[in-house]
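Here's a structure for you.
Here the complex is missing one protein chain, while the rest keep their positions.
So, chain A:
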Amino acid sequence: MKNTRTLGKYALVAGMSLLSLIPFYILLYLALNKPSRTLFNGLSLLPDFNFSNFSEAWESSRMGLATLNSLIITIGGAVLIILAASSAGYAIARYSNKFHQSVFNLLLICMMIPAIIITVPLYTLMKSIGGINTHWAMILLMASNGIPFSVFLYTGFIKVLPKEIEESAIIDGCTPFTAFWRVTFHFLRPVTAAVVILQGLAIWNNYGQAVFFLQGQDMRTIPLAVSMFFQQYGAQWNLMAAAAVIGLAPAVVAFLVFQKYFVKGITAGAVKG
């Protein structure tokens, strides 16, 4: 009786995992096939292990440049979010006054507004500050997109953190500002991991805004490079899939590295706070 239940449980869990892995299998399958064989004839589930697709895709769509652009924008944006959102979260959680309260409420409301709504005026703004096709403007924009939810997470987390953490540092001669950066900030690791995963992925995968503000050939990010593939070379599924896998790999690796802290960060930041 107990054995059948355990078996059932593992079967269920295995089913859930397999369901989630389907696209990864399909992508890898396609990416490893020879150009002549892209279909599942006779349901042979093993690909040709033709690794040359990767180098071909890498060269023909300038994936190297796209990866570099994506890395610059994602790392820049994430760092900016962490700095700005953690310090704002600290101020809001620890020094509660009318101003901080209304800032927090405003951010909460703005969390509900999808970015597409402001595309037109944003384009005018980006043009007037000379930010079209630049890394710095895209970094600032991506950071501002991520700020509301990140501030929400940091505020929630800092609220349940004991005040004594800073108090002893202040007695030792820190100002509240330095106490935060020298002491409290190190306790924020779980939320920071959650912010890195959520916002880093959002920036890495951003397509809707990159299409508008990074139109230059040399500024393409990975989603743009991959989507070009899908639009231009209609039938070469193997190359498209290889490009997609290249673009996916850094995101998956980063997720697996940070995911250990992820649930912890969400628990403390969003659910308890």
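Here is the rule we use: contacts are C-beta pairs under 8 Å (C-beta built on N, C-alpha and C of every residue); 3 or more make two chains touch, one makes a residue touch a chain; residues count from 1.
Note that contacts and distances are computed from a predicted model.
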item: Options "Acyl carrier protein", "Raffinose/stachyose/melibiose transport system permease protein", "Na+/H+ antiporter subunit C" or "Phosphate-binding protein": UniProt name of the undisplayed chain; value: "Raffinose/stachyose/melibiose transport system permease protein"
item: Option touching the unshown chain, where A:N50, A:T134 or A:N205 are the choices; value: A:N205
item: For chain A, residues in touch with the removed chain; value: 9-10, 12-13, 16-17, 19-24, 26-27, 30, 39-43, 80, 83-85, 87-88, 90-92, 94-95, 99-100, 103, 106-107, 109-114, 116-122, 124-125, 140-141, 143-145, 147-148, 151, 175-177, 180, 201, 204-205, 207-208, 223, 226-227, 230, 237, 240, 244, 247-248, 251-252, 255-256, 259-260, 262-263, 266-267, 270-272
